[in-house]
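Take this structure first; my questions come after.
As you look at this complex, bear in mind that one protein chain is not there, while each of the others sits in place.
Let's turn to chain A:
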Amino acid sequence: MAWLVVRLAISVSLLYTASAVFEDQVGKFDWRQQFIGKVRFALFDTHSQASKKLLVATDKNVFASLNSRTGDLFWRHVDKIGPEGHIDALLMYGQDAVVVTGNGRLLRSWETTVGGLKWETVLDTGSFQAAALVGVQDFVKYVAVLKKSAISLHDLSSGSQIWVENLPDSDTVQYQTIYSGGNGLVFVFGVVPNSHIVIVEYKIEDGEIMRKKSVEAAWMSSLESSCTVISSGILLCVDQITQSLYTLQLQSAEQTEIRQIHLQTLDLEVASGFQPVLTSTQPNPAQPPLSEFFLQLSPDHHILLQLKDGLIAPLRDFNPSYLAAFATSGERTVAAVMSPKNDTACSINLFSADTGRRHLDTTIIYHMDPNGGKPNRLYVHAFLKKDDSVGYRVMVQTEDLTLTFLQQPGRVVWVREEALADVVTMEMVDLPFTGTQAELEGEFGKKAAIQDGLLPMVLKRLSSQFILLQAWLAHLWKLFYDARKPRSSVKNEVTIDTLSRDEFNLQKMMVMVTASGKLFGIDSKSGTILWKQYLENIQPDSVFKLIVQRTTAHFPHPPQCTLLIKNKDTGLGNLYVFNPIFGKKSQISVPALPRPVLQTLLLPVIDQDYAKVLLLIDDQYKVTAFPSTKNVLQQLQDTASSIFFYLVDSSQGKLSGFRLRKDLSTELIWEVVIPTEVQKIVAIKGKRANEHVHSQGRVMGDRSVLYKYLNPNLLAVITESTDTHQERSFVGIFLIDGVTGRIVHEAVQRKARGPVHFVHSENWMVYVYWNSKFRRNEFSVLELFEGAELYNSTVFSSLDRPHPPQVLQQSYIFPAPISTLEATLTEKGITSRHLLVGLPSGNILSLPKMFLDPRRPEVVSEQSREENLIPYAPEMPIREEWFINYNQTVSRIRGIHTAPSGLESTCLVVAYGLDIYQTRVFPSKQFDVLKDDYDYVLISSVLFGLFFATMISKRLAEVKLLNRAWR
């Protein structure tokens, strides 16, 4: 019987927390965007004229097919992270795409229409050098893979290995490239730097070495960047130091001398310090390449050259020109060249490759985004028009990883912002009020208004009422106007001008910072990119910290965000201040930071413009305030003795606390040293500043209250043991007060290993670790309580809280690996909390905090039932309906950002990784919102009906009374 009750209790509690999306709610308040990353290889499917496929392989180890008409993904394959999934080469022939991954570990062939794997071969070990398609008698049949010490040939239709041969003298010769011209031979080029070139010739049928020759080339250091094969088997190299081109006939046995052609004889010169680049084209792998090639002499100078009868002649000089590329359609090969037009635009023109003549009416104007980067890659898709002329489309990749697809005469077909595949940090900012709302706000908000006197106040009031009336009429007119139009043509697009806060503040501005240094402002409701800003000269491994200094609440002051960009190696940082709604750089003068920044601190102190004060602590423990007006400095002096901050030096295991002095210097006040020989600090987290806790305690079964230990200064420090043996490894958890340095709690999770993910909030902390003994993931929850009595219920001070808190802890098995962990956040903290667990499968699990409660009893009692505690079960359940993103998985989920909305029940969630997913969650269901299918008609008709019924019955009763009185 008791068991039944328990089960009932569980099922009731589950019913309470169960939250899943209904089918008709899909996509209503959530959206997902999929990305691929920085494109390394892109190939257009030229197999058929009508093909829309664009195959791309990226630095995020993604291999995908894009629809070249819309920019959408046809399919996408996400490989392993790191060098294991690195895509080395992408080759395409007909319907097949051949990909070499993992530094030459795997050779795969994909069917390009649906993205199915045709075959996969595991290659021999050895670092990958090059791969090429090999054709025999006009048919491409094989693919050759060159490793450091071996070459192998594989059948293109089955992947089976035809032969593999060791390369001669591979310990001294660096073999780098491979070439086949369709004449039954495969050439392998190697180089001994500053000595000679080695050319080995293999027979395709059996891998027999036909010929091996070495040619003196003392000037050569690397083949890959400076050599190419043109015409019918002529190796062409360029060297910057000797300012020469070199040619070598591959198939003639006689020529063992490389021919030198001085660039001077062609009236050319390579810009100093620039490594010249040769670009040739081989339209069909079964046939030799063309005899025309591009030579890039400086970053903005290309020249089209031709080799004819052993002589090199310039066909056309492109000066200035940023990018150049060949493209082939049918029998015709063209060259597209991008040249600067003016400051904001470039023009792309098409030239015929064999003559260098310009095709008429082929100009595409490419407008450069003033907030973007320079173009750095050009991919051309040429096709034959009906009148047999060559048409083309281009895809331009810029430094800020924007892919723009253009067609004649400069129409942008689509744009993809691939920088968003690597979001580092983000914030959600409230949208501003509309003009009318702001007007009202302005009327009551300004302090000056009080001094205005009565009459001006009345006038002001009337004027603002008038404005409201006007706005309302305009709104009505718009409704009326829209109603007459067919529904489809009513546009509801979000633009930066129509941005305004909605009734419940559910729509926010997502400010996203990406690793490439591009900032985005995205509308959270639709996912539309409203502004973007590329910050140039960002080091590739910079650390970003985004701080909201002023929210939208202080009209007429614009909201203000500050981005601290810090160089990982030097620690030197600089600040970028901008308006998060419009993305415009702020005109506020920013303090120079000549010394490395160790720590930042956002104070609740505000200046006269309502911007919160940001303190930056440098490596000499000097403090810089931003903004640093007189007012701020005065306030800082007054409150200096209550401003504390902490620093962490994980290399020495040192945590130290400092206090601010009146002269903005600091003094060391506490020090905790965790010896690095035993354990190292891996992570440290405080609590979120915008978190509200509604209840101070928990009501127990016997109606007494257990008070929470709500220390806002508490830091959770996670350490991992240096000993990684599975029996001796451990994870350490320190809860340290950030003001006094007091270790509030210290626990050791034995036989545990990282990576540790954790959430620190309210009076609890949840962490996930790997149990190395049982080989499973485990959750552990720590809760801190003051006990049955509060020491000081009015205010919390770290300096005056002498009694240590009671710590409760419980652990659970979690039957899945974890990528990231975050907790929901709501406006007032009344709603129950959920944990959002990002799984490597791409799902986001919304796990009720109720399941992670250290007070879950082992044996059910009357009191625990009263308290609604779920009996302890060692395994944490995973229910499919708890996945908040149903089938919209987020690849390689790296972080989850939660933000409160204006509705207490609703929390906004953004998950980012390779993809971005935005949704809303309702941890305690939508208790403050009417359901979507709420029957307004019924309830109002019942109300009206009752109203009229009472009216009529009242009348009838009166008549009856009157009649009775007459009787």
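Please note the rule applied: a residue touches a chain if its C-beta (ideal position, glycine included) is under 8 Å from a C-beta of that chain, and two chains touch if they have at least 3 such contacts; residues count from 1.
Just so it is clear, contacts and distances are computed from a predicted model.
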item: Listed names "Trifunctional enzyme subunit alpha, mitochondrial", "ER membrane protein complex subunit 10", "Mini-chromosome maintenance complex-binding protein" or "Vacuolar protein sorting-associated protein 26A-like isoform X2", matching UniProt entry of the absent chain; value: "ER membrane protein complex subunit 10"
item: Option touching the unshown chain, where A:D343, A:D388 or A:E858 are the choices; value: A:E858
item: Among A:D523, A:E762, A:E778 or A:E822, the residue in touch with the chain that has been omitted; value: A:E778
item: Per the touch definition above, residue among A:Q679, A:S846 or A:N885 touching the missing chain; value: A:Q679
item: Of A:T46, A:Q749, A:S864 or A:S891, the residue in touch with the unshown chain; value: A:Q749
item: Touch with the omitted chain, as defined above, among A:V136, A:L468, A:A683 or A:V807; value: A:V807
item: Chain A residues touching the omitted chain (full complex); value: 3, 641, 667-675, 678-679, 721, 730, 732-733, 736, 740-743, 745-750, 771, 778, 780, 792, 799-802, 806-813, 854-855, 858-859, 872-875
